[in-house]
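Partial complex: the chains shown occupy the same locations as in the complete assembly.
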Amino acid sequence: MTQFAYDINDFNLAATELCRYGRTLYQRDWSPATSSNYSIRLNDHCCALTSSGKHKGELTADDILVVDLDGQPLPHPQHKVDARPSAETLLHTQLYRRDPAIGAVLHTHSATAVVLSQLWPEDVLTLQGWELQKAFAGETSHEHPVAIPLFANDQNIDRLATAVEQRMAQQGQGHAYLIRGHGVYTWGKNISECFRHLEALEHLLGYQLQLLQLQQPIGTNNK
Amino acid sequence: MTQFAYDINDFNLAATELCRYGRTLYQRDWSPATSSNYSIRLNDHCCALTSSGKHKGELTADDILVVDLDGQPLPHPQHKVDARPSAETLLHTQLYRRDPAIGAVLHTHSATAVVLSQLWPEDVLTLQGWELQKAFAGETSHEHPVAIPLFANDQNIDRLATAVEQRMAQQGQGHAYLIRGHGVYTWGKNISECFRHLEALEHLLGYQLQLLQLQQPIGTNNK
């Protein structure tokens, strides 16, 4: 059937996965108080995305919407009347538009990411010397630096998405970025790889935060 | 039946919810060692409230009482002989009396709230610059400051409730307050919103406590 701009089986699969990862991410305390949003690409034109303001540990398929890559909602078999796409939809679609190899995006709010992003004085956090960097796709050594850009928080998501795109165009796409006092975005070819990236990133940010607690002055890297 | 001053179905629903949230709050380690108390409004005149001294992860409907908004116990279908309302009942009823839109109150004792409240030198903790502030009902930007008052602990709950009421009358109701070395009170239109507020608050207080660990001197905000 072509009543939707995507294969309904792909949607159902994506919705199941987003709900399942939601439970995991909530239990890890990375998506507290209805924060966070997650998406999975359905095809070249649209992605499945969590709707705004839902408890992320209790998502059901009804809480998953479809948007095109301009962030506009598309008709959806289980669309609830009160469901609206996440306010941060454009930060997801910016990634899907720029790189067809991106199949999933996770945005979360761990206390570690929030505090470290608020404190880090420079506009990039360079990870180096950690074995777990190899969890990012394509990284093969702890000696290769991994740069995580930081952005000021902004309630104007359109403007923020533009800033992210500009930085990536200039400095490369990388594996993840931080929004100060807010959280982290990371992505992967599919939701499983994306989650692996997030899990590694949380550990790596945790290492850096512990170094800050152990060293003065704030913002001096361990290298 | 009008043998009670409230709809028994409302009581049963509230009791079920209070027991369920008790399990969650105990598992989060926010209600250790029989501490904490929780309530849900039943109508304009009374609320359901946890009884004193119970293990909050093992509550049953028998552990839920009903009090009027002066804190006096009302007859109750499952009233245990040994059940008595929480010693802090008046801190719940103070909220229900002042604002008919408040439908639930949670008081908890996380280590984060206790330690931060003990250390914070001023009588208000102002949260600003954190995305998660938007989890409080009506907050729309990380840039808008959220003030959390602090009160000295007092075993005289009547006196403490009066102090809370006076401060709110002067400075506004806000979203939550801290009692030093004791814990936090927060509220919402229903138990679900109230829990969202608590979860956000715990993260926000955790951010502030981490800032204290990373910066000297104690009590200097990050702004």
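Note that the chains take the letters A and B in the order they are written out, and that residue 1 is the start of every chain.
The working rule: a residue touches a chain if its C-beta (ideal position, glycine included) is under 8 Å from a C-beta of that chain, and two chains touch if they have at least 3 such contacts.
Computed from a predicted model, the values in this text were never measured in an experiment.
All together, the complex described by this structure holds 4 copies of its single chain type, of which 2 are visible.
Everything that follows uses one rule, which is that only the chains that are shown with their structure count from here on.
One finds 32 Å separating the Cα centroids of chain A and chain B.
Touching chain B in their complex are the following residues of chain A: 32-35, 55, 109, 111, 114-115, 118-119, 153, 155, 179-183, 209, 212-213, 218. On the chain B side of its complex with chain A, the touching residues are 129-132, 135, 140-143, 192, 196-197, 199-200, 202-203, 206-207, 210-211, 213-215, 222.
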